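Heads up, one of the protein chains got dropped from this complex, but the rest are sitting where they should.
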Amino acid sequence: MGKQESVVPAGLPILDPVAESPGVLRAMLALLRRDLRLSIRQKQDLLNPLLFFAMVVALFPLGVSPEASFLREAGTGILWVGALLATLLSLDHLFRFDFEDGTLEQMALQPQPLFLLVLAKTLAHWLVTGLPLVLLTPVLGLMLYLDGNSVAVLCLTLLIGTPVLSLIGSVGAALTVGLRAGGVLLSLLIIPLYIPVLIFGTGTVMAAGDGADVSGHLALMAAMLVLALVLAPFAAAAALKISLSAS
Amino acid sequence: MTEPLLQADHLLKAECLECERDGRFLFRDLSFSIVPGTLTRVEGPNGSGKTTLLRILAGLNDNWSGQVLWRGRPRHRQWESVRRNLLYLGHRPGIKALLTPLENLQALAAGRQAVTNRILEQALAQVGLGPWCHVPCQNLSAGQKRRVALARLLFADEPLWLLDEAFTALDVDAVAAVENLLLDQVRRGGAVVMTTHHEPSLRNMNRIRLGTVIEQGEPSSQLQQEDA
């Protein structure tokens, strides 16, 4: 264990440690901008979950019954399950491309706390998948004969619910990012955790259909969103570190 | 003579590092320190843990035991400063195929240092990518992509560089250019730790040797100083 001699000639300055680094918000915004730019360049990836959503929904009239009474009854559930599956499908990509080309490592090595960077990435994911799903819902709701009030409440529940799906999903995506069969495994891990969101999402719309006041329900869903916002990025960051350690 | 502005004489110090994989030790009782103004090469056959060691030093791998000190203090109390002051370039250099070289450098630099586009463009021009600044990286060759990543070294202000196979896919001229960059980094008081299959024509390299299979109790690896 020989002590090493510096080859710096005497008198030359030692490279000082860098004290300041860009602020957290700046770094998060840069990451968000990069991810959005990537999504725009890869338009098909943006479209795929939406197409999947529409196709899954179309299967129900074909597979079960096109009767208006059935579709009106089951429509909320069909749309919620469809949105949930479409989100799930898109989640495998959340970290995978970054993992494969090494950007994930560089992200983990940024001086800013990793969980905030994960939060920025999850936000980008929601903006390019969750939000478009919500926007497509009224059209599909119409095709399932849902009335205007139900569609409005449905969109509201999806607006609060899909970010929760993205956040919980980020943990699963982080856990499975290094695995080859990650996609299916991700679904297995995450679907049980999605159940409460699904229950409250559809339950709220049903209560609204019965003419009940749903502000309490929506508050409950908002509470779930807050809980997911606070906890999921930490868990996802921890999971990413584990996945990076294994690679 | 200026006093070094360091709390310790080393940038990074590893004590009794031990890493086990599949029930076998990649290395045990590995101790060394990385002092400013030095260039260290991690050597060893394939599978001896060179990349693993670099990733441990970078803080990307947590499956090890022992201690790593950063300027005399444990790293976990000062991760922000540690990460800000080390630059790691891995096998996968973090270049997005859908982004242009300029956008890639912007994204990579965004969390670390404030650099203007002018500096980034200059760096890209210097590595011979001037005309390709605005072409998506998927249209570049493997060597050119590698150059995008290495262009970071031109404006990096981190004192410690950890480079994993930095010379892969580079032509002779580029290799010489990178070697010069490494020397510059060392001359201004930074430090470089690297793995490479290419035998660099650099003088005064420290070496960390990693073995393959380590039998019980034997010291696995040794650090020695050589004058090439």
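Letters A and B mark the chains as written, and numbering starts fresh at 1 in each.
Just so it is clear, a residue touches a chain if its C-beta (ideal position, glycine included) is under 8 Å from a C-beta of that chain, and two chains touch if they have at least 3 such contacts.
The rule we apply is simple: contacts and distances are computed from a predicted model.
The protein name that UniProt records for the chain not on display, among "Peptide ABC transporter permease", "Glutathione import ATP-binding protein GsiA", "Putative lipid carrier protein YhbT" or "Heme exporter protein C", is "Heme exporter protein C". Contact with the chain not shown here comes from a single listed residue; of A:L25, A:V64, A:L142 or A:I199, that residue is A:I199. Counting the whole complex, the residues of chain A in touch with the unshown chain are 168, 171, 175-176, 178-179, 181, 185, 188-189, 191-193, 195-196, 199-200, 203, 206-207, 224, 231, 235, 238-239, 242-243, 245-246.
Residue positions on chain B in contact with the hidden chain: 21, 23-25, 28, 62-63, 213-216, in rising order.
Keep in mind that, in the parts below, only the chains that are shown with their structure count from here on.
Centre-to-centre, using mean CA coordinates, chain A is 33 Å away from chain B. Chain A makes touch with chain B in their complex at residues 1-8, 10-19, 21-22, 26-27, 30-31, 34, 37-38, 41-42, 100-103, 105-112, 117, 241-242, 244-246. Within the complex formed with chain A, the residues of chain B that make contact are 1-2, 4-6, 31-33, 35-39, 58-63, 71, 79-81, 83-86, 88, 90-99, 103, 106-108, 110-114, 136, 157-159, 185-190, 204, 206, 222-225.
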